[in-house]
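Structure first, then comments.
Only a single protein chain was left out; the remaining protein chains are all shown in position.
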Amino acid sequence: MEAYFYHLVVLGGVYIVLTQSLDLISGHTGLMSIAHSALFGIGAYGVAIFYGQMHYPFIVAWLIGMVLAGMAGLMVGLPSLRLRGDYFVIATFALQVLCFNFMNNVSNVTGGTLGITGIPTPWFMSTTARAALVCSSLALLFSFIKWVLTRSPFGRVLNCIREDEDLVMALGRNPVGFKIAAFMISAVMAAAAGGIYAAYVSFVDPTTFTVMDSIAILCAVIIGGSGSTAGPVFGALILIGLPEILRFVGLPYSVASNVRQIIYGMLLVLILMFRPGGVVGGFSFDIREHTRL
Amino acid sequence: MRRCAVLPALFLIVIMVIAGCSNQQEQKKSERSKATVKELLIGAVLPLTGDAAPWGIPPKKGAQLAADEISQKGNLKIKIDFQDTTCQPARGISAFRQLADVYKIPVVMGAVCSSVTLAIAPVAEKERVVLISPASTSPKISSAGDYIFRVVPSDALRGRIFARYLFKKKGLRKVAILYINNEGGVGNRDSFKNEFTSLGGKVVLEEAYPPQSRDLRAQLTKIKNSNVDGVIAVSYPDDTILIMKQAAELKVGKPFFYQTEAVEDPSVLKQAGAAANGAIYILPAPAEGEAARAFAQAYEKRYGTKPELFAAEAYDIIHLVVKAAEANGGRLEAEKVRDYLYTVKSYHGVSGIISFDSNGDVIKPMAIKIIENGKPRLLEIVGLE
Amino acid sequence: MLSQAVVNGLIAASTYLLVALGFSLIYTTSRFFHFAHGAVITLGAYLAYSINSQAGVPLLGAAVISVFFCGLLGVLMNHVVYNRLLRKGAGSLVLMLASFGIYLIFENVTTIIWGASTLGFSPGLPSSICKWHACITRIHILTLAIAAVSWVFLAILFARSRHGLLMRAVAESRELATAYGIKTHEIVDASFFIGSAFAGLAGILMAADVGMTPTMGLHALMMGVVVAIVGGIGSLRGLLLASLLVGLVRHLSIFVVGSQWQDSIVFALLLVVLLKSPWGFASDAAAQEV
Partner (left out) sequence: MQVLLSASGIFKNFGRAEVLRGLQIEVKRGETIGLMGPNGAGKTTLFNVISGFILPDRGKVHFLGRDITSDPPYKRARSGIYRTFQRVRIAEQMTIMDNLLLAFQDRAYERPMSALCRIRDWLALEHTWRRRAFELLKEMNLESEKGRLARDLSYGQQKLLSLALGIASDAKLMLLDEPLAGLSSSMVDRAINLIKIMVRKRSSIIIIEHNTSFLEQMCDYVLFMAQGQILYQGNLQELREHPGVLRSYLGGQMELA
């Protein structure tokens, strides 16, 4: 029983870091991204390759993964120079597809479709209890970091970018720099989650990092409540919790997964329609499309 | 804002209640297993939902059939706890943990998707739980661990046998490989290619296509214009239909050899129709004899269809596990089951003749079949020799 | 070989064009990415299948009925979800997210009703006509023809008819059009109807060619979105050029690089277009306006 519970804590922790990091850009900066599972994957592959195969110390591999993801974040950040709103989403989508294809096809680096197996478990995660402790404290740490960031002068500018980029400029701030910084921080956080995930599961393959996973993470943030600290936590819990609850409920097997997806879809649409701030009540993506001068 | 803090709290409470319920379940189960020694609880982690469900539900049916048959005989009661993996590694670990840690089950059947089996394997090793897959064919599983078994041949075996067969019997020297760009497709491609080139053949073209692709004309056009004796296809049912139909449309004019059992899928036979005729394919040799026939009858009686893919394998797994328990005085212990399985030689199961090698891989003869007039016909049974 | 590849590219381009036409028609009047379009594509095929095989209506009739229903479905989506969201002041991002949700619901309902494995109108061996080393089936010719006719239809609609004029007015600015007394709701509904009907038509044609699966709409839509953006949403000429470009790139690139990179090339193209000029081929005119 404990180990199962701890396992859920591990997954919950990893996903909380993911949703918090996505919320930093989507909920606070107004840049919706569906490349997040790719960034998550970069972190995971970083650990898998540098720690699992090349036997660097875990911390080093973890950091390498984060740096790589940060660089990828910079690459996504660059389109945000020009693109707004839905066009930005499409750009991140393209990036997600490209990253997935890289993981899937460049087999001499990433192991291709077969993935990388046998990543040794680092000592601090050797039991599920330890892993749960590590992951929950990471979730706490990153939630705290995000909380501080979004309440700092830095976060205030991000929030203002979400509200009105022209206003940010009128107040003497360069939105582009802030957007890129936000995206890179978010990418690094996602990669941190990915590295821990890889070390815990001890196996990575591209199918864990698809567009659909990216969309699921985004939906979790929206459903939970974007632009808040509790919202993403709640979203991550739904993402991890709903399948587990349905597992206990015992739906007919032939439809269970479809029913789960339908529940996600309905939740998303209903939340948007009746509670645009998400369950927890954060920021709502209302109309703010001032026509550009 | 304040009102909303209630909701997450409620959510947590729901989770706790559910967790509490399952805890009680667990206690009941353990009490019961103490009361009657002769009840065996076996776990199963299968993709019961999602894209891979078509491969997960038949093993569930087969295993359930075996459990009920054995239970009816009297001495032993078999219960199987089925858990869903949805073919995702993390979910698979969740499911496995639930069985191994919550219910303390020593033997688990699963998983179907190779990626899930590979993800679960280290956990199974650490928790000392025997994991027997009815369907994972990735060559990487061979080295996944001491407690990891499978009753379906590795892609490595299938590729080797198919390569030898095509090289020696069909006289192929130059081939193209058309494969689905996922773990199964690439694993099969590699095993075929390694054997074929070591025999002296040449793989001229390797064309991949992404899963759920609906247009393979580009790949097939390239193959049509290449100088090859034949095409090896590694595909799933949906794209097998595409390959057959689009190859016919484009008049590719090369013989196709399918290194997959997907060809036998009812949807392929129906949708591809005449386009399927002449397709030669390889799959683990179906069992002959009384037991296999009885299984097919019982299965059809109970579920209304002929045994689908991997149902027989699951049926055999349950029987093997029960045999191991019987050899251990009716108790299920992971180490004992593991040791027993390594000694199994030429067990006549309903999925074929089963022996395990030192990796826990099954060694089975394979069958070469051909589709004629929309129906499969056995060409021959081939082994490694 | 080249001739066949070009023909393949044209066939692919025609389905991309059909999807992109509907998608960008809806975008021009309502200004958001309607991803549930993918669900309409799938449903078009399945509805036609059911009407044909279960109700026994001949295939052509079934297709017409199904296309009509797809149009209605689009209008329904607009009324049940998007309009309500708009009334609450939702922006294009919210509408796009909602369309993700709708897509999820529809794809899974489709799977529950019709199952996950391939279904088709015409099982069996397709007959094809070959000339100059290139083979083509009747369905392909039909698809090409319908795509061409649809394009011309829209071109005339936009250039000549009053209705098209109103649509262009709404596309320019919804508020302004309302201020001028144009019934914008009706115009948006009309664009949803026509756009979704195109989606249903595309779905049926694809299914007639290669059969249907519940996920067929998503891949088709992805290519449609790429075409719509590369071509510059709202520019008919741009869409035509972009669909040809994407179709040919997909089918010719395979001779240069490995086929596993087919998708990557298309999406790299998309990314480059987005970075160079977010408004695609139609950039010069549209960019000035925005």
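A, B and C label the chains in the order they appear, each numbered from 1.
Note that a residue touches a chain if its C-beta (ideal position, glycine included) is under 8 Å from a C-beta of that chain, and two chains touch if they have at least 3 such contacts.
Not measured: the values here are computed from a predicted model.
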{"item": "Chains in view touching the one left out", "value": "A"}
{"item": "Option touching the unshown chain, where A:V60, A:L133 or A:A181 are the choices", "value": "A:A181"}
{"item": "Touching residue (missing chain; options A:A91, A:M125 or A:C160)", "value": "A:C160"}
{"item": "Missing-chain contacts mapped onto chain A", "value": "145, 148-149, 152-157, 159-160, 162-164, 166-175, 178, 181-182, 185, 227, 283-284, 286, 288, 290, 293"}
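Convention: only the chains that are shown with their structure count from here on.
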{"item": "Both-way neighbours, i.e. chains that touch chain C and touch chain A", "value": "B"}
{"item": "Chain A and chain B, separation of their C-alpha mean positions in angstrom", "value": "32"}
{"item": "For chain C, residues that touch 2 or more chains besides their own", "value": "258, 260, 263"}
{"item": "Multi-partner residues of chain A (each touching 2 or more other chains)", "value": "104-105, 254-255, 258"}
{"item": "Touching residues (chain side chain A, partner chain C) in the complex", "value": "32, 78-79, 82-83, 85-87, 89-91, 93-95, 97-98, 101-102, 104-105, 215, 218-219, 222, 254-255, 258-259, 261-262, 264-269, 272-273, 276, 284-289, 292"}
{"item": "Of chain B, residues touching chain A in the complex", "value": "1, 4-5, 7-8, 11-12, 14-15, 18-19, 21-23, 26, 48-50, 53, 56-57, 60, 83-84, 86, 88-91, 93-95, 97-98, 100-102, 115, 118-119, 122, 127, 138, 140, 144, 181-183, 185-187, 208"}
{"item": "Chain B contact footprint on chain C (complex, rising order)", "value": "1, 4-5, 8, 11-12, 116-120, 123-126, 128, 130, 135, 137, 206, 210-211, 213, 215-216, 218-220, 250-251, 254-255, 258-260, 262-263"}
